[in-house]
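Every protein chain except one is present and positioned as in the full complex.
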Amino acid sequence: MVAPPVSRPTAAVSRYDKTSRPGPLVTTTVAILVAATLIPLGYVAWAAVSVGWTRAYDLVVRPRVGELLFNTVALVVITVPLCVVVGVGVAWLVERTDLPGRGFWRPLFVAPLAVPAFVNSYAWVGVIPSLHGLWAGVLVSTLSYFPFMYLPVAATLRRLDPAVEESARALGSDSAGVFFRVVLPQLRLAILGGGLLIGVHLLAEFGAFAMLRFDTFTVAIFQQFQVTFDGAAGSMLAGVLVLLCLVLLVAEALARGRARFARIGSGVPRTATPIRLGRNMLPAQVGLAALTVFALGVPVWTILRWLWIGGADVWVLDDIASALGQTIGLATVAAALTTVLAFPVAWVAVRSSGVLARLVEGANYVTSSLPGIVTALALVTVTIHLARPLYQGVALIVFAYVLLFMPRALVNVRAGLAQVPPSLEEASRSLGSSPTATFLRVTLRLTAPAAAAGASLVFVAVATELTATLLLAPTGTRTLSMRFWSLSSELDYAAAAPYALVLVVLAIPVTLVLFRQSTKVAAL
Amino acid sequence: MTTILEVKGLAKSFHANTVLHDIDLDLQPGTTTAVVGSSGCGKTTLLRLIAGFEAPDDGTITIDGRQVASPESAVAPHRRGVGYVAQDGALFPHLTVGQNIGYGLRGTARGEVRARVSELLESVSLDASYASRRPHQLSGGQQQRVALARALARHPVLMLLDEPFSALDTGLRASTRKTVADLLTNAGVTTLLVTHDQEEAMSIADQVAVMRDGRFTQVGSPQQVYRHPIDRFTAEFLGDCISLPCTVASGVADCALGRIPVQGSTADGPATLVLRPEQLVATVVSDSERLDRVGTVIAADFLGHDVLLTIDPAGDTPPIIVRQHSLNPPPIDAKVRIEVLGNGVVLT
Partner (left out) sequence: MRRRWSRIAAVLSALAVVLGAMACSSSGGNDELLIYNAQHESLTKEWIDAFTKETGVKVTYRQGGDTELGNQLIAEGDASPADVFLTENSPAMAAVEHAGLFADLDAETINQVPSQYRPASGKWTGVAARTTVFVYNKARLQPDQLPKSMLDLEQPAWKGRWGGAPAKADFQAIVSALLQLKGEQATAQWLAGMKTNAVVYNDNIATMKAVNAGEVDGGIIYHYYWFRDQAKTKADSGNTELHYFKNQDPGAFVSLSGGGVLKSSKKAQQAQQFLRFITGKAGQEVLEKGDSFEYTVASGVPANPALVPMNDLQAPVVDPSTLDAQKVSDLMTKGGLL
């Protein structure tokens, strides 16, 4: 679960904001982190080189890869537009029409984020056992990921100046015209950002698709890893996956154009008059209710049903407690470390403009789109060949989490930092506080809420992470996800249900944080 | 008497863009200096260099006898002992008013801090109860005053104010200006403020420095720069002026409005005569009087307190705008004679 790209505002950037050069400590830390984020890419490149051109060609250009390519590309190409339609449609209904109970619907559509995609698959397979293949993948993905589109679009809709739309109406446009010609173009950045996020999740997802017997690249890489471990075929597949990710990034960058940040106004003078739905009221409500049933009702009901069927037996408290303890322990450490490390990186990105700042931006983009499995493979190879003592250690898996989820913490810390005007820091310095004291007394205090949001996002991401954990966890580690996965793989759905429940419950507070954060940003 | 601030040969560029060229400025203790210029002329950069947020490319800055900046070394801002008030006040949103004011008083006993905070609040005409409020609960003007109090808390030798009144409503501006000016004078603090409002500069400051494209065109007392501007730009920047072509001969300029004495030694020959609006008075003449140096009123704009008369003088001269009080203004098409009071300024 990632912060939707709502919170990328910036105060007006004067030429003075970017002339400060960061100190040596910050520079070194950031340089090391940027280098570390390039490990997965380096691994893929090295694997390609060491395998040799002909063999690499044989491994990549074969029918199976064609199958995987078709599956993966079809998945992205179908699911993302579907999510756009669902996300924008729901946001529009909830923010701009006179739909009754809007205050109730609004947070409800953020709730699917609390259900990890693989739990969603588990639920749907429980309802329709023969569900499999591309359309099953599209169904589950759309239901799991549309909130990534809904959140930024809804937040943007709230911030739009109604005067623009009213002028359009005065010039003769009807509701549909206003929506397509005036509102939609203003949603472009939110849609692109959300689309990229969804695309990246689709490429990285493993558990959900494996359970649906739908082979994407990540599923195949994992299978290869189980078969050949440190092998060439898996790395080649990882290489193709990395290329797909880069294609997504480039596509989004091109579509976005020069606009880098979603501009935040100083607050909307007034809210828009709600559009009357009239005849469309009933179909709208039915549609929303259906969406809720599919996205939330099915998982919740399935989990409860399996718990009921399993009875008291499935509540093996020892196992659940230890899994919970381990998960919380790992997630907390990873969240804290990631957030702390995000500060120097965010500082360089927001407050300076040298080569390092641009490297940080680029590296951030790349790692935020690489699937966990590539990073995990890379780390396994690196540690086995170069740093044996670290292999299978807790430090390694925490490091993997930091690499994987730094972008999520970074987005929030950056947004928080960007909202602290440099004039406050200058005022503090002119009042006699050294730069360190200024950071602690002013910057840190003001960035704290954003940092907390970032930390909680990382927490949930780690708690629900599966592939990297399976590959890197120290012996004896059994997180909630791992236990859920091994039980549901053996089709022991009833025994898996308590773990699914705990995972969902763990994720709920963070979903609330995400929701509140998006409303706060809109109210700025 | 030591100068509190001495700036010599200051220069600064940002990315091949030279913002300040060879700036010299001296501030005497207890005085207020205003740097006036339009946006982007470099005045804020000058302030930031003095505060220490930027380092100069060339030249030196000396505060109270201590050199704080040169191309080789610069003292960090938190060690310069300078009070800085940003344009929007920059109050810390997470602290109360009292905590804001006491921010720079770290290491002082709690009781002392409280006493000083009350003292400062009083000096900026705010009730002591404001100490527990948060910045967002205050109006713009109140925030500005708190920012001032905060900067004054540490008894700085020099106060730097960046466009302190530009964020306020026009109505508030004049009264806040007066309050602040009095406060600073009473505190005996040397002040440097930058502004784009010439009226503001001249009403508060003991010394006005007019800046254009990174250079000072003229530095002097308000009366000096206003009455004796050194060039066209300075003259026009500090107020309305009426420019007329003229011919100078032995200290007298001959122009469409008659023969006007000019001050200072000026070369003979053709030149431009610059007059201020308050030097012109339009009196109605009856038709019977002589018709030379008489113009016709072609438009009158009633501004409430004043009226702007557009007068077409005889001959080829373009229309002249005269501002005078609005009681019994000459009607349109009336014949008026324009009288010039005082000396004019000749600019090449």
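By letter and in written order, the chains are A and B; residue numbering begins at 1 in each of them.
Operating definition for what follows: a residue touches a chain if its C-beta (ideal position, glycine included) is under 8 Å from a C-beta of that chain, and two chains touch if they have at least 3 such contacts.
Worth saying up front: this structure is predicted, and the values here are computed from it rather than measured.
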item	value
Chain not shown, its touching partners among those shown	A
Among A:F109, A:F225 or A:F515, the residue in touch with the chain that has been omitted	A:F225
Selected residue (touches chain absent from view) among A:G101, A:P474 or A:P509	A:P474
Per the touch definition above, residue among A:R213, A:R256 or A:R305 touching the missing chain	A:R213
Residues from chain A at the interface with the omitted partner, ascending	59, 62-64, 67, 129-130, 210-211, 213, 220, 223-231, 233, 322, 325-330, 332-333, 336, 384, 388, 391-394, 474-477, 486, 489-491
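Heads up, the rule we're going with is that only the chains that are shown with their structure count from here on.
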item	value
Chain centre separation in whole Å, for chain B relative to chain A (CA means)	53
Complex interface listing, chain A residues touching chain B	15-16, 19, 421, 423-424, 426-435, 438, 441-442, 445-446
Chain A-touching residues of chain B, taken from the complex the two chains share	14, 48, 51-54, 76-80, 82-84, 86-88, 90, 92-94, 103-104, 106, 147, 150-151, 153-154
